[in-house]
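Structure below; questions to follow.
Only one protein chain is missing from this complex, and each of the others stays in its spot.
In order of appearance the chains are A and B, and numbering begins at 1 in each one.
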Amino acid sequence: MTAADSDTPIVTASGVVKTFGGLRAVDVDKLEIRRNKITALIGPNGAGKTTFFNLLTGFDKVDAGTITLDGEEITGTPPHRLAAKGMVRTFQLTKALAKLSTIENMKLGALNQRGEKFWSALIPGSWTKQEREVEARADAILQRFNLTHMRDEFAGTMSGGQRKLLEMARALMTDPRIVMLDEPMAGVNPALAQSLLELIKALPAEGRTVIFVEHNMDVVQEISDWVVVMAEGRIIAQGTPSEIKKNKAVVDAYLGAHHGEDLSRVQLS
Amino acid sequence: MDWGFILERSFSAMIGPEVMIYALAAVGLNVHFGYTGLMNFGQVGFMAAGAYGVGVTVFWLDWSFWLGLVFVFVYAGVLALLLGIPTLRLRADYLGLVTIAASETIRLLARSRVMKPVTGGVEGIDKFAEPFYNLSPFDLGKFYSFGPFKYLGRDIWVLCIGWTLLILVTLMVQALMRSPWGRTLRAIREDEDAARALGKNAYFFKMQSLMLGGLIGALAGLIQVIQKSSVQADTFNPVITFTIWTILIIGGPGRVWSPIVGSSIYWTLIVFVENVLRQLPAGARANLEKTVELSDFNIGMLRYIIVGLGLLLLARYRPQGIFGSREEMALDRR
Partner (left out) sequence: MMRRGGRVALLALGVLLGMGAAAPAFAQISDDLGVFGQLQYSDGSGNKVFVAGVDLSIDDVGGATTDADGNFRIPVPSPGEYTINIDVATLPAGIALRDPDRPSLQVKVSENADQRIIFPLVSAEASALSGASGGAEGNWSVRRVSQLTLEGLKLGLYLAMAAIGLSLIFGTTGLVNFAHAEMISWGTLMAYFFNIYGLAGFLGFMAGWPAPFGGGIEFVVATVFATAMGGALGYVLNRLVFRTARNSGVSLLAQMVMTIGLSILLRYVFLYFFGGRYRSYGEYASQRANKFWVLELTTRDSIAMGVSVLILVAVGIGLTRTRAGRAMRAVSDNKDLAESSGIDVEKVITQVWVLGGALAALAGTFFGFDQVKWDLGTRILLLIFAAVTLGGLGTAFGALVGALLVGVAINLSTLVIDSELKNMTALIVLIFALLLRPQGLLGKKQRIG
């Protein structure tokens, strides 16, 4: 943690390009993500937000450009290595592991488990102690996410909103420095949404940086410290939520039909 | 019809050598498909690797049978690497393509003229398992019966060793699947990307799974050729792989004891049906032969028709096995 002073950016992307069949899906000149803040990534459908997310998290390979994490270049690093470096993500289409119980889903998230090595797995004595610690940590997080009642149920039996909660809780099991949430609110009912928002808001205080993709402007307004607007693969604006709300260029270019309306009422779709 | 004979055969089939051998191969496939979601359509290739591991050592290299046992695992491990490296980073169906192609190629290679000095070609290899049978405490040529079961001494010796191994391997798989290692495999089966995002090297785990299941398949092939006392390329026909698939899905993939249960159900059923048909009164038999071509040869082929139909219907209606719960099926469909 040499570069841990709070002013340096935790993640940077420069000159990142990704093309699909001749189309520039992502073309980001420069982006810096501030440490221990909540950054929102918004933009119309097809703006390249999810592709950019995939590039940052190693699920897709860049055609050009560099990405760094705490000053260390991570371009092309596979996702499992990034998780070990403290960068974890969730998915737009929730990936609850249906035929694992909730607690198994949680325990899976812990890194560096001795019992995940084949030969150690054969000798239960070598991993049961660590497993108990992992389980205790998992139970604590489940408590916080209000999922304790689902502890021993198959994750497949959960509602859509509960799955979103589980996925985020599971991501926290890796004890990440950066949490990347792809549409954390999609399909979550209003009752759950509020508690989910509170949980996200609490993350910076624990020393975690949050980057999230979201359509709902109310959400963006409420929890983000910084907003990055993408369109056609490029970053067209960034600033604080109130600046973005007033940014004519954003409104003009991407909300033509809704021109003049309050941006917060419009669902960017 | 001699029902006593038919029932005796069926009972003996229930825990007979085929049940044990196919169950063991299915334990390997269960590690692949049931726990990791790997579409291995060439399990018979691993069985062949096991069989030739010992056969080639004794026949070509003229080394000892016991040394050959080491090669069983060397061959299977190398085969798993060869199949896994090009495919395990890709979508699930590519492993299926490559395994089915490789297993058939292994058979053709083993039976070819070119390889005859090594593999014995079409004639295969025999008289290599004597050291194993020399250790038998049973009289090899004598029939033993206990309860409803009746076996030849040499089969009992194979059965004792085989079932012991089968139970040990099953218990080992059970222990592994309860460990964090097994949990990671199951997570990869459910969603590989989720596992990767949580720091699991899915490729590496899939490779380990392919090797473990392959080695277990090789063990099954080894026991099979010891039981038959001969290594014949043509016994490693692709249809064997799919018999193993049927067995696994009957029992329910992803359950520890399903290979044994599935194998026992399958073989009891097959032996029962075949013996009933063979024992039909002469008039009825002649009639069936005239109308639906039920010759002796075709009675033998019925089992494969049953395998095909069974696999088709099970995969369609009961992918969780005949004992699988509806709840579990619902989880799959979501």
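Just so it is clear, contacts are C-beta pairs under 8 Å (C-beta built on N, C-alpha and C of every residue); 3 or more make two chains touch, one makes a residue touch a chain.
Here the structure is a predicted model, which means the values were calculated and not measured.
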| item | value |
| --- | --- |
| Candidates B:78, B:122, B:160 or B:284 - the one touching the absent chain | B:122 |
| Contact with the hidden chain (one of B:14, B:69 or B:97) | B:97 |
| Which of B:64, B:145, B:164 or B:295 contacts the chain that the document leaves out | B:295 |
| Hidden partner chain, residues of chain B it touches | 37, 39, 41, 82, 85-87, 89-94, 96-98, 100-102, 104-105, 108-109, 112-114, 122-123, 234, 238-239, 242, 245-246, 249, 290-293, 295, 297-298, 301-302, 304-305, 307-316, 319, 332-333 |
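Heads up, the rule we're going with is that only the chains that are shown with their structure count from here on.
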| item | value |
| --- | --- |
| CA centroid of chain A to CA centroid of chain B, Å | 44 |
| Chain A-facing residues of chain B, complex | 172, 175-176, 179-184, 186-187, 189-191, 193-202, 208, 212, 254, 327-328, 330-332, 334 |
| List of chain A residues in touch with chain B within their complex | 57, 59, 78-80, 83-84, 88-91, 95, 97-100, 104-105, 107-109, 111, 113-118, 120-122, 124, 127, 131, 154, 156-157, 167, 170-171, 173-174 |
